[in-house]
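Written below as structure tokens is the structure these notes are about.
Each chain you see keeps its place in the complex, though not every chain is here.
Letters are used for the chains, namely A, B and C, taken in the order the chains are written, and counting of residues starts over at 1 for each.
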Amino acid sequence: MFFHTQELQFSATPEKPDAVYARKLQEVLGGQYGEISVAMQYMFQAWNMHVPGKYRDLVFGIGAEEFGHVEMLATMISQLLEKAPLGVAEAAVQDDPTVAAVVGGTDVQQAIVAGAGARPVDSNGNPWQGSYVTASGNLLADFTANANAEMQGRVQVARLYHMTDDPGVREMLAFLLARDTMHQNQWLRAIEELKADGLEQLPVPSNFPQGKEHTEVSYQYLNFSDGGQAGDGPWAHGPSLDGNGEHSYHDGPTTSAPMPPPTRPDARFYGTTDLPNAVEKVAGAAQDALNRE
Amino acid sequence: MFFHTQELQFSATPEKPDAVYARKLQEVLGGQYGEISVAMQYMFQAWNMHVPGKYRDLVFGIGAEEFGHVEMLATMISQLLEKAPLGVAEAAVQDDPTVAAVVGGTDVQQAIVAGAGARPVDSNGNPWQGSYVTASGNLLADFTANANAEMQGRVQVARLYHMTDDPGVREMLAFLLARDTMHQNQWLRAIEELKADGLEQLPVPSNFPQGKEHTEVSYQYLNFSDGGQAGDGPWAHGPSLDGNGEHSYHDGPTTSAPMPPPTRPDARFYGTTDLPNAVEKVAGAAQDALNRE
Amino acid sequence: MFFHTQELQFSATPEKPDAVYARKLQEVLGGQYGEISVAMQYMFQAWNMHVPGKYRDLVFGIGAEEFGHVEMLATMISQLLEKAPLGVAEAAVQDDPTVAAVVGGTDVQQAIVAGAGARPVDSNGNPWQGSYVTASGNLLADFTANANAEMQGRVQVARLYHMTDDPGVREMLAFLLARDTMHQNQWLRAIEELKADGLEQLPVPSNFPQGKEHTEVSYQYLNFSDGGQAGDGPWAHGPSLDGNGEHSYHDGPTTSAPMPPPTRPDARFYGTTDLPNAVEKVAGAAQDALNRE
């Protein structure tokens, strides 16, 4: 169960309205790596988890915090939009080029659809979608997904920090940056803990029987492009990180197989084949069959 | 530029047709973590990269291999579908319950739309989409995204391995599992190399000025759920993995702020406010303004 | 801020696994009128609201409950999937036709992607999306959207009730049905309250200046189909519900206007026009312009 309190985790009040920036902030609210994504992702990981205890507590504990960040951003956006212009005003534009930038750079749906409000969409107006969520049940994979989400998110917030000089907005972003720092550390630490607890190892999934995979290509770097410098990296020589093999370098593939012949599905799919031409008699039979069917 | 050869990297021929399995394989062809995703993701990372040399060579080298994996899967799927039933046959179903499973479990668009062919969609028929691609320009973040993609992908291929007993299909999956093993190792090794080269550190992005973030909350574990066991983990005590702080544990937030008052946008957005009621005189004026406008 | 407790609002445990039903339940978890939709919708309405007090408290109060319903459904689904078959087993199908139905009717992504877990998607695997959310800032409109969502949702849950005979599942649905009963009542009551408080009336938005709309067609029922019985309804005669007009009935439109002539955009859009033919000299000039450009 979730309980809500009408307080924010941190101040989220701009010094002045800025409808163009309100649009940009939508990215970290409703974008692929926005706060809705991490809130939902951590919760679904918790609901799908097969281990009780510290890992599930951790995911629940952070997931609930992230819903509060969704709230901070939505609140900030609606304030940035409080004085949003309606967008008509040829005369005003003539007087002040800044107005032109605003007219051009706002999210028109924040105005027309939400009446100067926040929306569950990204900065280009694409609706948030469930496919942003990763929750596979394999915790090492999922915590790696979480680390990535927190990294991408922190990169985006850092970029947004430089796109405004409003002290109120920057305060909130400085807070979110700090929480992202924490969450990056935490997911990476949780990955170490999973290994230390013996629950999972590299390569993920680690208990897939090694004898069943084609191990002769499990540690080869196969270079399908012509830039040769990748051959010098630690991924091309020396022991593998998972401790199970030794890397080697190859220009192109070490294996190949002939492409199988084209398929010939049922004639009733009406795909084009060369049969009517090559073997007229058979084709006639096929046509007869179609006629009967 | 890309050059194509009419050979496969590895054999991709089933022993017998299986239209239900053909649908399932779509997941690793056109799903969120399928081969189209990694092929496109690595290529966009290469095109957006700001560093020449080994990292870009690496991303190009793997990306081009992945397009070949797309081809292997599409080829396999079209063969699995070669004898796909049209899906009508009440009598047949009566005789053989297996047919019922097949009728129910196939991707009907593989039949109706592609004429027994592969499609750029996942196992539920959702079209592949560009939002599956991550290419931020920050390599430590992006390589973490890649490691995640390879882990999720290998988990899915491992699951699919157990969903068939066709030796031809299993051969191909055993090959793909091995390549996923390599790629997991490689992206994680590349992350180590980035740090060793001094190009990026934790937390990502590492050169965002630390003085600008609210460092007092950068290492606190704030537990917004009531499960206490997360407080015992290494993310709640001791030094942080990024080397910049010391973790502490807290039940709930350590900061809070009052929620700002509701916004009052322009009356011409026709949002509901309590003004008409509370201050009738002003409301009248607002209505006059609307009438004039 | 949101706080989570590791308890459910009501029991959500099936008596036995049922992977086919787990797919169906996804509809009321992640579908257009599922619990994610109402949870997010009420929260965005609260964040965009322009009135403090009872209405905002109401929306926050219910919205937070709905997140708990998301959790109940996700928990139920993961349990229904606990014994989900992998989906291979020709022999098993031969022995038991029920297995065929299961193989055909399951959501294969719940298996391949989530490892027998719940996902933020609907019963056909379409990801939940932000465009399901309505939050316009006009409360009478938005509460009508909420009443609709609760009605559609309760209809779906009622249908799902008859699609299972598992007592544990039915218990949970019986609880959700009751909460939907409450929420329907509540949004409809809130609409009455808005009118009583003088905050909004029909037609929405009620303070758009009536003098600015074409009131001569504001109360006409214009029948563009040939079924005549609609002419007998209360929407075709007598006073209008908003108290501002009198209905009348008309076969077809009472107004019309000629369609304007086709547009002639800039030649550099390369649209097809009849100019090249009709006025060759001008066309030559246009081509000259293209050549120069």
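Annotations for the structure displayed:
Simple rule for what comes next: contacts are C-beta pairs under 8 Å (C-beta built on N, C-alpha and C of every residue); 3 or more make two chains touch, one makes a residue touch a chain.
Quick caveat: nothing in here was measured; it's all calculated off a predicted structure.
This structure file defines a homomeric complex of 6 copies, of which 3 are shown in place.
As a convention for this text, only the chains that are shown with their structure count from here on.
Chain A and chain B, compared by their mean Cα positions, are separated by 5 Å.
Taken residue by residue, chain A touches two or more other chains at 6-9, 57, 60-61, 63-65, 68, 75, 78, 115-117, 129, 131, 136, 138, whereas all remaining positions touch fewer. Remark: chain A residues 6-13, 32, 53-54, 56-58, 60-65, 68, 75, 78-79, 81-84, 86, 111, 115-117, 126, 129, 131-132, 134, 136, 138, 140-141, 144-145, 147-148, 151-152, 154-156, 158, 161, 170, 174-175, 177-182, 184-186, 188-190, 192-193, 202-205, 208, 212-225, 227-235, 240-242, 245, 247, 253, 255-260, 263-266, 268-271 touch chain B in the complex. Across the complex, chain C is touched by residues 20-21, 23-24, 27, 31-33, 96-98, 100-105, 122-126, 155-156, 159-160, 162-165, 224-227, 252-253, 256, 261-265, 267, 269-274, 276-277, 287, 290-291 of chain B. Of all the residues in chain C, the ones that touch chain B in their complex are 1-6, 48-53, 56, 86-88, 90, 93-94, 96-97, 99-101, 103-105, 107-109, 111-113, 115, 121, 124-127, 136-140, 194, 197-200, 205, 207-209, 211-212.
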